[in-house]
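I am attaching a structure below and will ask some questions about it afterwards.
The complex appears here without one of its protein chains, the remainder shown in place.
Letters A and B name the chains as they come in the text, with residue numbers starting at 1 for each one.
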Amino acid sequence: MKKALLAALLLSTSLTQANAAEIQWWHAMGGELGAKLEAIVADYNESQDEHTVVPTYKGTYPETMTAAIAAFRANEQPHIVQVFEVGTGTMMAAEGAVYPVYEVMADAGEEFDPANFLPSVVGYYTDTDGNMLSMPFNSSTPIVYYNKDVFAEAGLDPEQPPRTWEELEQFSQQIIESGAATCGFTSGWISWIHLENLSAWHNQPIGTMENGFGGLGTELTVNGDVQTRHWENLARWQQEGIFQYGGPVGGDDAPPKFYAQECAIYMNSSASRAGVVENATDFEVGYGMLPYYEDVEGAPQNSIIGGATLWVLQGKAEEDYAGVADFFSYLSSQEVQAKWHQETGYLPITQAAYDLGQEQGFYAENPGSDVSIEQITLNEPTENSKGLRFGNYVQIRTVIDEEFQALLAGSKTAEEALDAVVERGNELIREFEEING
Amino acid sequence: MIENRPLLKLTAHLVLIAGVALVAFPVYLAIIASTHGPTDFMSGVIPLLPGPHAVENYRQVLASGVSTSGIPPISLMMTNSLIMALTIAIGKIVISLLSAFAIVYFRFPFRALAFWAIFVTLMLPVEVRIVPTFQVVANLGMLNSYAGLSIPLIASATATFLFRQFFLTVPDELMEAARVDGAGPMKFFFDILLPLSRTNIAALFVILFIYGWNQYLWPLLITTSSDYYTVVMGIKRMADVADSYPQWNTVMATVVLAMLPPVLVVICMQRLFVKGLVETEK
Partner (left out) sequence: MQSKRTVFSNRALPYMLLAPQLAVTAIFFLWPAAQAFRQSFLREDAFGFSTQFVWFDNYMRLFQSASYLNSMAVTAVFATSVAVLSIVIALALAVAANGMIRSQQTYSTLIIWPYAVAPAVAGVMWWFMFNPTIGILSYLMRQAGYNWNHGLDGTDAMILVVIASSWKQISYNFLFFLAGLHAIPRSLTEAAAIDGAGPIKRFFTITLPLLSPTTFFLVVVNVVYAMFDTFAVIHATTEGGPNQATNILVYKVFDDGFIGLNLGSSAAQSVILMAIVTVFTFIQFRYIERRVEY
């Protein structure tokens, strides 16, 4: 009897599940992050029975974004799509396609106060009138991971990550000479870390008109002295074996080099923490801020965010958007955000989530887990360090990767490569301006 | 009589053995890799001898897939591939038989135009016009469906030509005899032409099955739901993982599973395969 009742109960819940509005969410979180994202969605789906969120992994960030745009044109778009920060310019210009988050929340009568979010995070996604256009979900900033065991073996202080690029070079040489590892450092996301963040971290402009925040007429300026010097160094370090290239876009070959203890230092998103903790099982990991060039005035300034936000797309049934709003409230709730932040290494996007972490003693227990927050809030952001907003920036990222490869392959000098980035990038920005201006 | 030279013979054998090794080596490595654990690929060099994890790797990919890469169980993907391959192969054969029959056994206005319209498909491989074809299929609401996976690939100039050539060699007396017996065109088609074409159909089927199974770009674009993923396109998705290294053992298990059905078809039906290939010439 009890069993039958249980069965009937199960049946009825599964029936209501089937009737619930399905909210499609396309995302780009593979691996460990994907597993954590799926867990959050499963919790949400269990917490209520009006809506079912269906997460679908669509590949890399650029793949996910372009798939969503192609699907939009074909009227097969998801409700929610995760778009990385450099797609912001393109999404903002597509006024008929996106349903701004502040409107989604207002139309659904959902309680929503943008002031709860960390300013350095939401600034990136807010229009000139102060309206939040997309929902910050996973924002990160690049940090340094290093192998404490290798540091100790090489006779370095395992508690002291390299502070400056000069130190990084010196540490790397010592590590290689001592035989503790065969390579000094590797890195994911060349464009994001070694050009965009490099510029912001040294308070150098990435583009004119406040890095593009000021309008579509902007132009890239990444061929300055600091950037050229850094790219020159990277090319030299690669020659000397100090640096190993991890590949274009996110740099898929970089993490294995670090996990296999081939490279002692590894630069990547603070959100790589989940993967690092999972995979670096044979050694102890230390965390540090990005290195800087000591002689550059104003460095270190503050780093900029990356990661992605959730954009709501137009053209779905009206009642579905209430579900989207409800899901967003759930996502930005203190508990969910704190858990997501603590497990993945993404920044806490609300002050409340950060405070909760403090209360729980998370940062005290996990040294290094707040490096990212410290780094992004190190100084009041300047025009050069509050982010960037360029049209066609997804394609410009490809250009940066291509020119960087040309640099490492020895077919271009740092100056030539960066000049080419500026020239080709400006062409793409002009094209975007022509079409959207 | 051509002289018998043992040295020449030996060289020929060596060349052939080297050739066989060349074609087999990548597959051998794939099979080996699929029998190891995930940590065996962290560093050093690929193992060259089998490891102990074959059963668990294959069980994992077949039954549960890799949800964090958006990969459903491989058994589902293989079923999708099978449905797609069979629909494409059978569909191509059916519509080509019908068109060739019409072109050879009837005279009607616009016959040449029809022939050329079919011929045009030879010139427009799907890769070349990929963006507009995607838009058409999307507008027809055929994304994420078996119809969308197969129908756009079903037109076939080559198969039509092959049947046309074959029908032209069928003796005219057969048709005249059928007409004398009062048989209509469709009766002639089913009772005489179809049985005669049996070998050609079988040979073509082998080639077209492989063609359908191995489709990559098309399923990659038009499936947004993992329910319709095919196994060949799924491999790429497994090999690309953010913030981690590829799980080469499961990737290679999938590689092995993805090539198994078409390779078996070729090996088991070698005679038909050779006939189909040499006669379709494309």
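Heads up, the rule we're going with is that contacts are C-beta pairs under 8 Å (C-beta built on N, C-alpha and C of every residue); 3 or more make two chains touch, one makes a residue touch a chain.
Only a predicted model underlies this, so the values are computations on that prediction, with no experimental measurement involved.
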item: Chains shown that the absent chain touches, full complex; value: A, B
item: Identified contact with the non-displayed chain, of A:210, A:326, A:370 or A:403; value: A:403
item: Contact with the hidden chain (one of A:22, A:166 or A:253); value: A:253
item: Residue among A:23, A:40, A:70 or A:414 touching the omitted chain; value: A:70
item: Interface with the undisplayed chain - residues on chain B; value: 1-3, 5, 8-9, 11-13, 15-16, 19-20, 22-24, 26-27, 29-30, 33, 41-46, 48, 94-96, 98-99, 101-108, 111-112, 114-115, 117-125, 127-133, 135-137, 140, 151-152, 154-155, 160-161, 165, 168, 172, 175-176, 179, 184-186, 188, 210, 213-214, 216-217, 220-221, 232-233, 235-236, 239, 248, 251-252, 255, 258-259, 262-263, 265-267, 270, 273-274, 277-278, 281-282
item: Absent chain, residues of chain A that touch it; value: 62-63, 66, 69-70, 72-73, 90, 93-97, 245, 247-248, 253, 256-257, 260, 262, 394-395, 398, 401-403, 405-406, 408-409, 411, 431, 434-436
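To be clear about the criterion, only the chains that are shown with their structure count from here on.
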item: Chain B residues within the chain A interface of the complex; value: 42-43, 67-70, 134-135, 138-139, 143-144, 221, 224-226, 237, 240-246
item: Complex interface listing, chain A residues touching chain B; value: 26, 28-35, 38, 56-60, 67, 70-71, 73-76, 188, 250, 252, 255-256, 259-262, 268-269, 271-272, 274-275, 278-279
